[in-house]
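The complex appears here without one of its protein chains, the remainder shown in place.
Every chain is named by a letter (A, B and C) in the order it is written, and numbering of its residues begins at 1.
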C-alpha cells in the first residue's frame, strides 16, 4: 500500500481498522444518494449495476463493490412506461474497503422488518 | 405510434411538435441532475456514458440519447485520487425525442463564452 | 424582458411559446432528479419545499415554482428512523416559465391510475 502524506495529516486520530470502516461508509452513503432516482428497467439493470460498481470503486480505499438490483421488483412494474426510478428497496450492495492490514465489508440491504434500506458493517477485521 | 389515453387527457393543449420538445427537455434536465457528481475516470467513462444513455432512453418519447464525456478533461485530472466528480463542463449530450410525426433534438453543451452548460433545441421539425 | 444574444443564436428555430415550454420542462426534470432521495420528515418538509423552490427559480425563464410534499405520507412513516427518502409519489409541483409574451405552467403529479409521477403542460398561452 502506498501511504500518502494526507493519511498522516488528516487521519492520525483513527486506527487502520477505523479508516477502512470510514471509507466504506462514505462510499455506501454516496452510492445511495447518487443513483437513487435513476430510470431503470429489466433491460438496463445489468448496465446500471456495472456503472455503479465502477464509479464507486474509484473512491479512496475501495477495493471492490457488488451491486444487485432486484429483478423481481423490476419485472412487476406495471405502469405504462415500463420503467421505474431506482429505489432503496431494490438495492443490495456490498462495499469492500481496505486500509493497511484491515478490511471492512459494508452492506446495504432493504430490511423488511425495519422498512428501511439499512447500511451496516457485515464484516471487519 | 401507440397513442395513449393520457396523451388525450394531459397533453391536448400542446401540439405534437411541442410535445417532442417538452419530453426531450425533461430528459435533458433529468440527465444532468441525476448524474452530476458521479465519480468518473478515463477507465470508467465508457461504461458511464452507456449507463446514462440507457437510463435516459427509458423516458417517454425518447428515441435515442448520445452522451460524450470529455476525455481530455479526464486525462488532465491530477489529484492523487485519479478521479473526479462528473461536471457540467465535461458533458456533451444529444437527446432525440419523437412524438407523432415530429421529432426534436435537444442538445447540452458547455459553452465557453457563457461559462454555462447550455441546453438548447438543436433541431426540430 | 432582456433578450440575450444566445437567444438569437441557440433558440431561433423555436417560437416564444415553445421556449417557455422547453425551459419549464427542463426545470421539472431537473427538480425531480436533483432532490429525489433527500431524507425528509414532517418537521423538515417546510424547509425542503422552500429550498427546492428557490433553487429551481434560478433556472432560465423560470418565474415561479410551487412545491408541495405530501404531509399525509410523511405522517404515516412508521419505520424506527422517523424519516424517509423523498419519492415521486410525495411530490406535487408547478413550474411557471415565461418567455417573451408567452407563459407555460408545467405540472408534476403522481397519477394513481398510471402509478407514475407524470409531468405535463397544465396551461400554456
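Some points to look at:
Quick note on the criterion: contacts are C-beta pairs under 8 Å (C-beta built on N, C-alpha and C of every residue); 3 or more make two chains touch, one makes a residue touch a chain.
Everything numeric here is computed off the predicted structure, so don't read it as measured data.
For the omitted chain, the shown partners it touches in the full complex are A, B, C. For the chain missing from the display, the contacting residue among B:32, B:99 or B:120 is B:32, taking the whole complex into account. On the side of chain A, the interface with the absent chain consists of residues 6, 10-11, 13-14, 17-18, 21-34, 111, 114, 118-121, 123-124, using the contact rule stated above. Although one chain is not shown, part of chain B still touches it, namely residues 32-33, 36-37, 78-81, 85, 87-88, 114-116. Residues 4, 6, 30, 34, 37-41, 43-44, 47-48, 50-52, 54-56, 58-60, 80-83 of chain C touch the missing chain (whole complex, contact as defined above).
Just so we're on the same page, only the chains that are shown with their structure count from here on.
Contacts between chains leave no pair untouched here, as each chain touches all the others.
Mean C-alpha position of chain B lies 18 Å from that of chain C.
Centroids built from CA atoms put chain C at 29 Å from chain A. The centroid of the Cα atoms in chain A and the matching centroid in chain B are 25 Å apart.
Among the residues of chain B, those touching two or more other chains are numbered 6, 30, 34.
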